[in-house]
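Partial view: only certain chains, each at its native spot in the assembly.
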Amino acid sequence: MEERLRQILAEDVGQGDISTELVVPAGITAKAEVVSKDQGVVAGIEEAEILLESLDLEVEALVRDGEEVERNQVLFRICGDARTILSVERTLLNVLSRMSGIATATRKVIEQLQGSGFKTRVACTRKTAPGLLYFDKKAVLLGGGDTHRLHLDDMILIKDNHVSLAGSVRKAVVKAKEHASLSKKIEVEVSNIEDVMAAVEAGADIVMLDNFSPKRVEKAVALLKKKGLRGCVVLEASGGITSENVVEFARSGVDLVSMGEITHSTRALNMSLEVMPVKKGRST
Amino acid sequence: MEERLRQILAEDVGQGDISTELVVPAGITAKAEVVSKDQGVVAGIEEAEILLESLDLEVEALVRDGEEVERNQVLFRICGDARTILSVERTLLNVLSRMSGIATATRKVIEQLQGSGFKTRVACTRKTAPGLLYFDKKAVLLGGGDTHRLHLDDMILIKDNHVSLAGSVRKAVVKAKEHASLSKKIEVEVSNIEDVMAAVEAGADIVMLDNFSPKRVEKAVALLKKKGLRGCVVLEASGGITSENVVEFARSGVDLVSMGEITHSTRALNMSLEVMPVKKGRST
């Protein structure tokens, strides 16, 4: 993690923060505060601490990952070499803003569901910013969501393209079941009610109802209950789920809704860093 | 670039795409199409080609970076090993969706300005997704925007925190001027009209008017003209600029507006990949 953050910082900085080197004398100690300019759920605190401490800056976090903050609330106090603080500013804020934006979006959906009396889980998908899988998923977790698969080796998830190459939902699940490690769950994406049944009967652990309307979800749930199979399987609704319709989906009886938007199209939470000089001294 | 894309893919995949390995036989050749589900400006085509070709897949791009596409337009045709196509699907779409989303947002602002008869440039800031500087900035360029600084070593940009540590705008610019390489431009962020003058007189190449209202921008422009200094400096407006007020800023006489939102809070352009099997054969 530290290495990853340092790499992001290195890309940001290039060969050196020449503005700071030219304008700010070496050896000045400064204090700084990171302030949230929006209200929301903060995430990225742990990453921020790792990044700042790896640069020998003192950090005092005033909030914890997953907490709600008000507009203009101070998140961190930082103390150390002024040049270092200025050079890391943008990287630090970019990490915090993105992760907090995602955590905030996730929390909102969950509160919406809880407000309507549902315990349905909210998961993200693998539709993240490229290369930000870890950050985006962790932010979802801190917002209260389910991270779903992290990499492709996490669980067996048989999607439409797999099914089309394997022949049928049943064939695909049976094939996976036969060879997969007992340590992995098997999920399959289906597009009609017959395939829901085929999937459950073939032993899938999770069935993803892709682009089902809440009505069709209800039908599928009813049919499973009738056959006594509802308890054997986790049902996930996916595709076209937004804050407008998520409660309806929850009402339809699924265990889990997954939403791409919370990771691929979130607004960043606005943050800023303000510096003030403290005392002069020769830096080492 | 290829290395960077492979690294993103590697993070996505983990130890192997077990779903595909269990369900899809080795040695099947497949064809696939990447389709845009939204209308917008595409970006990431070059990156997609590099990624796919590095995996020995044949690619035929039907559009070029920076072109506008319609909903449901096919962007690529891909042909090659079915397992490979399935494993790269998500990484590929994540790159294309994000970059195209940013290019689309950038283009929109530019067209809005041009529609009102302005040639004002539109720049992004360094508020990108963490670690995606290159991708985000390139997408802005393809949308028609100005990439501004890439890294911190690109130009000298003296921000509020630098000024507060250096003492004054004038002192900061003079100091930079004295020691900076002749190959670099010097930009300084100012928050009042006096500092605009101080900056220009000290020899700044670009002055960033931070959180100025269009009215105050106009005033600054008028004052510079009166002193015969308007031609010596590029003026940039920054802070709180949105599609609602961007035309007003253009009208105020700046050369450049910079907007954080086009990179830190854009909606991804929705894309999908559809696979169909072609022929069987033992893969090498």
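Letters A and B name the chains as they come in the text, with residue numbers starting at 1 for each one.
One rule holds in what follows: a residue touches a chain if its C-beta (ideal position, glycine included) is under 8 Å from a C-beta of that chain, and two chains touch if they have at least 3 such contacts.
It should be emphasised that the depicted structure is a prediction, and the values quoted were computed from it without experimental measurement.
The copy number for the entire complex in this file, given 2 shown chains of one sequence, is 6.
We adopt the following convention: only the chains that are shown with their structure count from here on.
The centroid of the Cα atoms in chain A and the matching centroid in chain B are 22 Å apart.
Contact residues of chain A toward chain B in the complex are 4, 7-8, 11-20, 22-24, 28, 30, 32, 82, 86-87, 89-91, 93-95, 97-98, 101, 126-135, 150-159, 161-162, 164-166, 172, 175-176, 179-180, 184, 264-268, 273-277.
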